[in-house]
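Missing here is one protein chain; the remaining ones are kept as they sit in the complex.
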Amino acid sequence: MNESLLINISIALLFLPLLGFATVIFLGKKVPKIYLFEVFIVGIALIATMALMFVKLAYYQSHDIIMAFNWFSIGIAGMKDSFTVELGIKLDNLAVIMLFVVYLISFLVHLYSIEYMRGDKRYNRYFAYLGIFTFSMLGIVLTHNILMMYIFWELVGLSSYLLIGFWFEKKSASDAGKKAFLVNRVGDIGMFIGIMILFTHYKTFTFDTIFAQMALGNIPFNSTWVLTATGILIFMGAVGKSAQFPLHVWLPDAMEGPTPVSALIHAATMVAAGVYLLTKIFVMLTADAMLTIAVIGGITSFVAATIAITQNDIKKVLAYSTVSQLGYMVLSIGVGAYAFAFFHLVTHAFFKACLFLGSGSVIHSMHHEQDIREMGGLRKKMPITYYTFLVATLAISGIPLTSGFLSKDSLLAGTLAFGKLTGHWLLPAIGFLVAALTAFYMFRLVILTFHGKPKNQHKFDHAHESPFVMAAPLVVLATLSIFFFYTPNPLSAGDGWFISDWVKTPHTVVPASAAFDFMVDHSAAHSAKAINNDAHSATNSSEAVTNKSHSSEANSSAHGEITHSELYTETMHWAHYPAMFASLIVAGLGILLAFVFYQWRKVDADKLAESIKPIYKFSLNKWYIDEIYNATVIAGTLVLARFLSLFDGKVVDGAVNGAGHTTKFISRLGGWFDTFVVDGFVNFTAFVSGFIGLSFRRLQTGKVQTYLVLVIFSVIIILLVIRPF
Amino acid sequence: MMGFPILSLITFLPIIGMLVILFLPKNQDRLVKYTSLIVTAIQLVLAVVLLANFGYSSAGVSDQSTFQFVEKFRWIQIDGVSWLGTVKIDYFLGIDGISMPMILLTAFVSLIATISSWNINKSVKGFFMMFLLLDTGMMGVFVALDFFLFYVFWELMLLPMYFLIGIWGGPRKEYAAIKFFIYTLFGSIFILLVMIGLYFSAQETLANGTKVFTFNLLALMNQSNYLDSGILSAANPHNLRLIAYIALFVGFAIKIPMFPFHTWLPDAHVEAPTPISVILAGVLLKMGTYGIIRISYPIFPDITRDLMWYIGLFGMINIIYGALVAMAQKDFKKLIAYSSISHMGYVLLGMASLTTIGINGAILQMFNHGTITAMLFLIVGVLYDRAHTRGLDDFGGIGVQMPVYTGFVTVAFFAAIGLPSLSGFVSEALVFLGAFSVSSIRIIAIISTLGILLGAGYMLWTLQRVYLGQLNEKWNTLSDLDAREYVMFIPLTIVIIFLGIYPSAMLDIMNTSVNTLVNFIANNANSISLLSGL
Partner (left out) sequence: MINVGLNHFLIVSGILFSLGLYAVVTRKNAVMVLMGIELILNAANINFIAFSKFGNLGLTGQVTALFVIVLAAAEAAIALAIVLNIYKTFNNVNVDEIDHLKD
C-alpha cells in the first residue's frame, strides 16, 4: 500500500458513516431494516481500519502521511491580508490507533444496540445518529489543522446532543442534552479564542506549520505569556469536552441517553477527544500551562472520585468514574507524561466501554432499573456480564495483568516524577488517593450489583443473561483489557510496542525559558536546529509541509527514545517501582475496604454515612456544583435577560414610544391652541354679539302695548335730550 | 459593457408583473399568485444568469470600469438654473462583488416568500402588487450606483412595506406599520440631508470638460472631486464630515437595526404576515449594512477608520443584548426577531474590523443570515398556521407529532447557533477572526464570543420548549409539512448546508471587491488625514 492509497482509505473511512447516516435518515421511513446498512458499513470500515492501522504501524511507523486541500481563500492571493484555509488529513500513529479504537467500539456498540434498542419507535434514527457521531469523531481524529478540529468538535457536540436527548419526551433527557451542548460551548469559546490567537499570528490553522514557526522562536505576539494563555484557552475546549472540573457537570447528566451511547460517546471516544486535543497541542504547552492543566486534571479526578463513592445509580457511578479517569489523563498530560496519557486513553476506552455495556446489560435485563440498591446477586443469572464486568473493574482499579494496571501505573509514575522534578508533591498524592477511591467505589458497584442477595425479588426473577449480540461485545472489550495486547511484560508498559514503538513524545517547541526544564532536550539542540531549517524552507505550500513533517519525524526517530531531557528519563526510571508498589497498595486497600463494607458487612456503610452526614451529603449531592451553577450563572443570566427584556420594552422602546407620544402631545397642544386661541378669538366675537343679542331679546315681549310704551318713553327721552324747543 | 440591460430588467420585472396583475380580472386569485410566482422565478433565473456571467476578478467598489453590467444614462437634466448651474442625475446601475450576493439573496428570498404567500386570502391582488413593488425597491437599492437613484429605491420600498404590514398584519398591525414607517422615514431624512450635503460638496467632470455637482457615488468616493469649500470636503477646515458620517450611519443603522434603534423590528415582525417577515429579515435588514459598506465606507474612509471601534462596540452590544433579550421572550416570533438583532451584530462586528476577512465574513453573514432567518420565520409561520398561537410555553413535543418539520427546524436552529458544516458557522468564524486580528477591537471580539454561547442557549431552550418533551394533547391533530412547505424548506436547507461545506461559492464572488474596498479605505484614509493635516 502506498501513501496515497492510505489517505484515500482514510478519507473513505471518514465519510462512510456519513453515508450511513444519510441513507438511514432518508430511507428510514420506507425501509424498516435500513439500520442494518449502517451496521454493515461500520463493520466493513472496521476491517479496513484494521488493515490501515496494520500498514501504518508496520511500514510507516515513523512517517506521517498528510494530505491537504484548499477549502476557501480570503483576499486576492499575494495581497495584504490574504490567506487560504485548508482542510486536511494527517495520519500519524495516534490517529490510526484512535481510528481503530473509535471504529471498534462504534461497531460493537452498533451490534449491541440492535438488541438493546429493539422496539424503540425511532429505531432507525438511532442508528443514523450513531453514524453521524462516528463521522464527527473520526474528523477530530484525522484532522491536521485546528480549525477542522473545531468544526468536528462542534459536530460531535451536535451528535452528543441528539443522542443524549434521544428519548426527548423525557424532560430530563432534553435538559441533559441542552446542558451538555451549552457547557461544552463554554469550553469551546475558550478554544475558539485560542484558535483566533494562533490564526491572527500565524495566518494558518495547520498544526505542523504553527509548531514549526514556534520552534523557530516565533511565538504569538512575542510573549510567552500569550503562549501560555493560548495553551490554556485551547485546553478549555478539552475541559468542556473531556468533562474536567469545573465543566464536568454535563457528563453525569448525559447518562439520560441510551446506555450504548453512554458507552460509545460518554465513556470511550468523545470525552477522550479533549485528551486527544491535548496530545495534539502538547508541544506548544508552556510550563505554566502544563501546571494549570495538571492541577485541573488532579482536581477533576479527585472531585469526581469523591462523588462516585456515594452514588446509587449504576450509570452515575460509572459516569463519575469516567470523569475521574479523564482527570487522570489530563493530569498526565500536564505532568508531561504524554505517551501514558494516550495509553490510558486507549485502555480506558476499552474497559470503560465494557463497563458501560455491562451496566447496559444489567439495566436491560432488570427492566430499566438503574438503582444499585435494588440489585444484587446477579452473578449467577448473568455470568458473562459478571465476568466481563469484573475484568474491566480490575482493569480500572489497576490490578496487574490488566491493561489498566499498565497505563495507570505508568501514569502515576509520571506524576511522581513530576513531583520530584518540580516539588509539586500534591499531584502524585492526589493521584494515589484517587487510585484508592477508584478501587473502592468500583468494587462497591460490583458487590452491590452482582454479589449478595437480590434486593428486589420481582425484578431479579425477570433478569436473564443478555443475548449474543449484547454479550459478544462485552467479551471482546474485556479481552482487550488484558495486558498482552499492549506489552509482553505485564508489569511495565515501557517495554511494550505501544509505548516504545507507536506513541512517542514529541519535542516541545516552546522557548526553553518558558518550558519546564526537564522538557527541554538539551542534547538535541543541534537536531532542533535542523528541524527549524526544514521548517523554514517549507512553510509555503501544503506539500512542503508534508516534507517538513517527514523530516522532523525522521529527526526525532533518529534520536531514539530520548524525547525529554536525560534528567526526565532518569527520574521516570526512579519513579517506576515506587509508583508501582504504591498503586498496588492503594488499589488493594480500596478493594479490601469495599469488601469490608459491602461484602462481609463488617462495618455498616449506612451507619458510617449517618455519622458523617455532612460529608456524605456533600458527596451525594455532587459537591452542590449544579446547585451553585443554577443559582449563580444560570439564574443570573435569566435575571439579566428578563431585566434587559424589560429594559428593552420600557426604556428603549419606551423612548421611541415616548418620542411618538411627545410628538403627539405637541401636536395636540398645537391643535388645542388652534382650536381655543386662534379659532377661539373668532368664536368669541360671535359669542359676544350673541350675548348682546340675547340680553336685548328680553325687551321683545311680543306685547304691542309694551312696545308702544317704549316708543313713547323713547320719544320723550329723545325729546328731552335733543331739546328741540 | 452596455449590452442587454439585464440589471434594469431584473429590477423592473416585478413592476411589470405588478401591472399585469393590475389588469387581471377580479377574483382570479390563483392567476395572481401564479403571475407573482413566475415573475419572482424569472428574477431568480436572471440572478443566476448574472452570476454565470459575473467576472470574479473584477473589483468594482470605486472604479466604474470594473463594475459589471453597467447601465448609465442621463435621467434628469435641468440646465440654466443660474445659481445652481446644471442639475444632472444619472440612471446609473452596476454591480460588483459586494452587491452580487445581495442580488442573489433578494431574488432567492423573494421567490421563497412568494411561495409562502400562497395562503394569503385577504385581497390577494393588492397583496401581490405591493409585494412586487417591494421587490423592485429592494433590488433597486442593491444595483443603484447613483445616490439619488439609491435614495429613490430606498424610499420606494417603504410604502409597500407599510401597507403589507398595515393591511395583512396581526392584531396590532396599525401600530407596527406606523412605527416601522415613521422610524425608517426618520432615518431616511438623515440620509437625504447627507446626500444633499455631498451633492453640494463635490463636482464631477463630464466628458465635455464641464464640472457639475453630482450624486454619482463613484464620483463622490474620489476625494479629488471635492470642492475646497464644500461642507463635506476634507480640505475644508470647518467641514462637517464627522457629523455627516454619524447622520448617515444612523440612517442606515435604523434599518439594520442597530441598538438602540432596533425596537421597530420586533413589533414589525410580530405583526407582519409570514412572507413579509421573511422578506423583512431576509433582505431588508441587509440594506442597512449594505448601505454602510457601499456608501459610508468609501465616501468617508477617514471617519470610518476613526470610528471603527464604536462600530465594533455597537456590534458587540447588538450581539449580546439581542441574545439576552431573545432569551426572555415568550413569543416565538419575537424571539426570532431578537435573534436577528443579535445576528446582525456579527455583521457590524465584521465590518468594524476593516479587514478583508472581517468584511468578507460580514457580507457572507448578511447572506447566511438572510437564508437562515428566512427559514426560521417560515418555521414559526408553519406552526402558527396550524396552531394559531406563538406562545413558546403553549407547545411541547411537536417533534413527536411533526417529525419531518422538526428535522428542518433542527437544521435551521443549529445553523443559527453557528454549527460547523452549516453556513452560519463560516461567516461567524470569519467575522471573529477578522475582528480579533485588529488590535483595537480585539477585546470587543473576545467579549462578543459570549454571543455564541447565549445564542446556543436561547435556541436550544426554544427547541426544547416547543419541539421536545411530551406532546401536549392539544396539538395531536397537527399535520406534518405539505408539498408547498417542502418546496419552501428544501431549497433553503440546501443553500444552508452547501454554503457551510463550500463557502468558496460565495466568498470567491466577493473576495476581489472586498479586498479592493479594504485597500481603498486604508489608502484614502491616509491621504485624507494628510490633506486635513495641512
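Chains here go by letter, A and B, matching the order in which they are written, and residues are numbered from 1 within each.
Throughout what follows, a residue touches a chain if its C-beta (ideal position, glycine included) is under 8 Å from a C-beta of that chain, and two chains touch if they have at least 3 such contacts.
This structure is a prediction, so every number in the text was calculated from the model and none was measured.
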Residue of A:368, A:607 or A:703 in touch with the missing chain, whole complex considered: A:703
Footprint left on chain A by the chain that the document does not show: 700-705, 708-709, 712
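Here, only the chains that are shown with their structure count from here on.
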Interchain centroid distance [CA atoms averaged], chain A/chain B, Å: 36
Of all residues in chain B, those that touch chain A in their complex: 179, 182-183, 259-260, 262-264, 321, 324-325, 327-329, 355-357, 360, 397, 399-400, 414, 419-421, 425-426, 429-430, 432-433, 436-437, 445-446, 449-450, 452-454, 456-457, 460-461, 463-464, 467-471, 502-504, 507-508, 511-512, 514-515, 518-519
Touching residues (chain side chain A, partner chain B) in the complex: 71-76, 79-83, 147, 150-152, 154-155, 158, 161, 165, 168-171, 174-175, 177-178, 181-182, 185-186, 188-189, 192-193, 196-197, 199-200, 637-638, 640-642, 644-646, 648, 652-653, 655-656, 660
